[in-house]
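This is the structure I want to talk about, given as structure tokens.
Shown here: the complex without one of its protein chains, the others still in place.
Then we have chain A:
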């Protein structure tokens, strides 16, 4: 809500010319979500400070976003927007200091091009990633950064630090650049979900990032965060349930990674417009479910792609495809299809005449549909595809009638007491001729250097090879199947393969 910009240039009051705001006046600027006021707490020859105080009216903010907005939940009323230097402050700054940001100054044409000694103060900057990230973002731009974490609540020291930092920047920088740094980086640090999802955001980023973004070492993170999480739109109903259960909304996010679709607009445009950073448009290379990547995949997120071994997710999918072909399956249903990577691969293989994907997450299905783009498929291909929402703990007629069902990295997302229901639904009711189950081998986890706990926060368990074998044998026996177990991924002599696969085939008699 508060931004101060100080300079010690002589005369310091030139700041008023640069900002196009007179140091002896208090000026108000209406915003859709409140009022921005510019005033000067000090205006001397040696030091001059301009303050932008943004008074956010939470009620106006909520109303300006309408009922259909994704944040139709309590958090839109009780939120930090009135206090924190959020993306709203960036919006106000862009509006109030438009001319200054463009580097124009009619009264002192030489001033905008001159780097000045500047100090910028933000008492409560939301900074996801901690004080250290603020340094990583601002230091390459020529700033000296002081970022102190704000404690969450002095009464509860055990709660630790809040996500806010008290940020002070000092450096000799052109004012227009300084404003553009703030305009781009405030929302990046804020990383709030809901405030940046307009189609023209890419243009704005490219304009504001003009000269400096291309060479910034964190440009990948900056562009991704700036463009926001575009899937947020679908969430309203789910978000309400999260809140009702006293949980942060993120807890209900589907167990799939949020990756941009291949060829989807924003990332590509940005890559084309802003230069050479690697396009992150290869969902097929990402790990399924956002799990721990295999050794060698390195940083699947921000960094440059290095030459690497084929990711485990790809190996796993290939193993499943090969197995399905060997089994002679013609119709296949992917139970827990997530973003549809396997479904897409199945569709790409004409021998699979009927392909279905089921998932419990409506959002995952939306993403899958965006990636698969059925509306662009020829009729004959589209006719092979079915996507629908369902849950593996409910019997469901739609699951029947396929040669093979695939449970790829799914069972470990089911609470152990509900596994029996899943077994009944898949092996008892749907009863396809073949069922392929893959699941992590927990013994292999010791080979992941940085892994603590399970491979994905939503995993309810992971099995050893013996546990999986025991489960598979019991399920096969109870439901009249035979099962063979196969390794997926490079097998470690000591701890086995990273993924284990069970291939179940129904007994002819049953």
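Here, a contact is a pair of C-beta atoms (placed from the backbone, for glycine too) under 8 Å apart; a residue touches a chain by one contact, two chains touch by 3 or more; residues count from 1.
As a working rule, contacts and distances are computed from a predicted model.
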Choosing from "Sigma-70 family RNA polymerase sigma factor", "Sugar ABC transporter permease", "Polynucleotide kinase-phosphatase" or "ATP-binding cassette domain-containing protein", the absent chain's UniProt record names it "Polynucleotide kinase-phosphatase"
Across A:37, A:99 or A:464, the one contacting the chain not displayed is A:37
Where A:124, A:221 or A:406 are the choices, the one touching the absent chain is A:124
Logged for chain A, residues touching the omitted partner chain are 1-2, 4, 24-26, 37, 39-43, 49, 51, 53, 55, 57-59, 67, 72-75, 77-80, 82-85, 121, 123-124, 126, 150-153, 155-156, 158-159, 162-164, 166, 236-238, 240-241, 243-248, 251-252, 254-255, 360-362, 389-398, 413, 415, 417-418, 421, 424, 458
